[in-house]
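Only one protein chain is missing; all other protein chains are in place.
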Amino acid sequence: MSSLITVDDLTNEEILSILDDAERMLPIARGETHLPILAGKVLANLFFEPSTRTRMSFETAMKRLGGAVLNLGDVANSSVVKGETLYDTMQMMDGYADIAVIRHPRQGAARYSSNAVNIPVINAGDGAGHHPTQTLLDLFTIRTCHGTLEGLNVALVGDLRYGRTVHSLSEALARFGCSLTFISPSSLTMPEEIVTDLRSSGTSITETEDLHGSIEQLDVIYMTRIQKERFPDEDEYQKVAGVFKLNQSDLVSAKKNMIIMHPLPRVDEISPDVDSTVHAKYFEQAFYGVVARMSLLCRLLGVEVPEVVSE
Amino acid sequence: MSSLITVDDLTNEEILSILDDAERMLPIARGETHLPILAGKVLANLFFEPSTRTRMSFETAMKRLGGAVLNLGDVANSSVVKGETLYDTMQMMDGYADIAVIRHPRQGAARYSSNAVNIPVINAGDGAGHHPTQTLLDLFTIRTCHGTLEGLNVALVGDLRYGRTVHSLSEALARFGCSLTFISPSSLTMPEEIVTDLRSSGTSITETEDLHGSIEQLDVIYMTRIQKERFPDEDEYQKVAGVFKLNQSDLVSAKKNMIIMHPLPRVDEISPDVDSTVHAKYFEQAFYGVVARMSLLCRLLGVEVPEVVSE
Partner (left out) sequence: MSSLITVDDLTNEEILSILDDAERMLPIARGETHLPILAGKVLANLFFEPSTRTRMSFETAMKRLGGAVLNLGDVANSSVVKGETLYDTMQMMDGYADIAVIRHPRQGAARYSSNAVNIPVINAGDGAGHHPTQTLLDLFTIRTCHGTLEGLNVALVGDLRYGRTVHSLSEALARFGCSLTFISPSSLTMPEEIVTDLRSSGTSITETEDLHGSIEQLDVIYMTRIQKERFPDEDEYQKVAGVFKLNQSDLVSAKKNMIIMHPLPRVDEISPDVDSTVHAKYFEQAFYGVVARMSLLCRLLGVEVPEVVSE
C-alpha cells in the first residue's frame, strides 16, 4: 500500500487495521500524550480547491505526531496560474515532501498525481470521484459507537445522487454486511448502478422518501447537505429541505444507541436542538477524522504505531 | 482561568503574574534559548478578519515554545462561506486543537465561542469589543521600561472614541493607580461613560486637545492612528492628523525616561525621526507581544513556566 486513492484500494483487513491504529492514537489526538513519531517528516497539503475542515484535519494529524506541513496555499497565487501542469507541480512536491495530500476539482487527478511521483499520495477528494479518508473516519465513528461494523442498519439521507461521501460509504458498509436504507427526494436518489451493484453482492437495500417513518429500526442515520443549486427553483428546494431535516422531536422513537452523523459543514439538515441529545455524534466524527488520518499517515510513511498510553 | 475574553477577567495579581512569567521568557523569544514546553500542543489561529501582526505574534509565541499552529486561513475560502455557523466551526476546532485564538468582526463573538467549546479561547479582538492581549503587552512594555505600573502619568493620544485598545488600557492603568491624560480631537474624545467610570473609581483624568503642551510631565505617551474614514472630508482629516502627530522636535522638554508607544501599524502619527530617540519603544512593544502571549498560552494550557536561563 503506497497511496490511497479510493477505499477499494484497501481490503477489509487493512481497513480494520487502520481503525485499530487510529483507536490507539486517541490520547495523542486529545493532546493527553505526546508521541512525535513523524518528527522530521514533511506532508504537502495540496488543496487545489478549498476544504478548510479536511486541510486542518490532516494538518493537526501530522503536527500532533511531530511532523511538519507545507501548504500549497491559495491556488490563485500559485505557479499553477503561470500555466504549470499538475505533473510538474507534483514533481516539485516529490522533492519537497515525504507524502502529499491532494484535493482537486478534477475526477482522476489524485490517481494521476500518485502515478507521477515516488512519494505516497492521499486523495482528499477529486471532484465527483473519491474521498477515502472521509469513509475511514465514518467507519471509525460507527465502530467506536457501536463496537462493530457488522450487520448494522444504516440510513443515508439527503443528496444521494451527487454526494461522493455517501457512495463510498455505502460500498464500504456493504462490505461489512450492513443493511442500508437510502432516504432522499426522488430527484436525488442513489445512482441506479450503485444500487444494482450493492444488491447483486447480497446487500439489503431499502429506498424511500420517508425519513421520519424509518427512524426506529436504525442504528445509524447519516445526514448530508442538500444543495440549493440542485433544484430548478427556490420553492422546490425549500419544500425538500424541510422534509429531509432532523429535529429533536423526531428522535423519540429512536433506539437509545442510534447515532446521527454528518460529514459537515451542516447548514439546515439537523436542528441545533439535536446537538444536546445522546444521538448526536457529528462533532465527535470530525474529531475522529484526526486519528483516522494519523493512522493512515503512519502507515503510508512506513512508521509503526506503538502502543500508546495516556500520561 | 480557562479563557481570556477581556482584561476584566483578570485580577491585578493575575496580571502581574502573567507579566512575571513573560519576563522570564525573554531569552526564548529572542531565540537565545530553546525551551519546547508546549511540544505536542496545537493552537488554532482563527482570524475571521485579517490581523497580520497579532496572528504572527501568537504564531511565533507558540512555535518558540515547541507548539504547533493551525491557521483557519482566508475566511473567503473556508467552510464559513458554505453557511456554517460559528458554533459549528468552534466544535470542529474543539476536536483539532488544545487552545484557540479568535479574531472576529462581531462584538461578543469571542465570549460566545468560549462558551461553545471545552478548550480555552483567547480573544484577539472582537469588533468594538476587547483585545486583552494587546493590553497585556502594553502593560508589560510600561512595566519593563519604568520598573512599575504604579502611579505613572500616561497620555493616550489620537482616536479615543473608537479605539478598542485605548479603552481597555485606560481601565487597566487606572487599576494600577496611574493618572491619565486623554488627548484627542473634539470629535474623537474618550466615551463619556468610560471617563465617568474612571473618575468615580478615583482616577485622575485630564482631557485636552493639546498634545504638545502636555509632554513634559508624562511618563508614557500612547499614540494611536486616526482613521481618515472618521472625518466628513479630507481637509478636516488633514488638519487633525497634522496636530496629533509627534516629531523629534516635540520631545525636547520630555523626561529622559518618557516612552512613546503605539499599537502599530502606524501611518503618519509618529515621524520616522522619532525612531532613533531613546523614547521610541513601539517596536520593542511589538516584540514584547510575543512574551506576553507565550506567558498567557502556558497559563491557559496549564503548563508551568520554569526558571529560564539564557544559554
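To keep things simple, chains are lettered A and B as they appear, and every chain counts its residues starting from 1.
To be clear about the criterion, a contact is a pair of C-beta atoms (placed from the backbone, for glycine too) under 8 Å apart; a residue touches a chain by one contact, two chains touch by 3 or more.
The model shown is predicted, which means the values in this text are computed figures rather than measured ones.
**Q** In the full complex, which of B:M56, B:V243 or B:V303 touches the chain missing from this view?
**A** In the complete complex, the chain left out is touched by residue B:M56.
**Q** Pick out which of A:A97, A:I183 or A:A241 touches the chain that's been left out of the picture.
**A** A:A97
**Q** Residues on subunit B that touch the omitted chain in the whole complex?
**A** Output for subunit B: 28, 31, 33-36, 50-53, 55-57, 59-60, 63-64, 66, 74, 264-267, 272, 283-284, 286-287, 289-290.
**Q** Where does subunit A touch the missing chain, residue by residue?
**A** Residues of subunit A in contact with the hidden chain: 39-42, 44, 68, 70, 72-74, 77-80, 82-84, 87-88, 91-92, 94-98.
Note that in this section only the chains that are shown with their structure count from here on.
**Q** Between subunit A and subunit B, tell me the centre distance in angstrom, where each centre is the average of that chain's C-alpha atoms.
**A** 40
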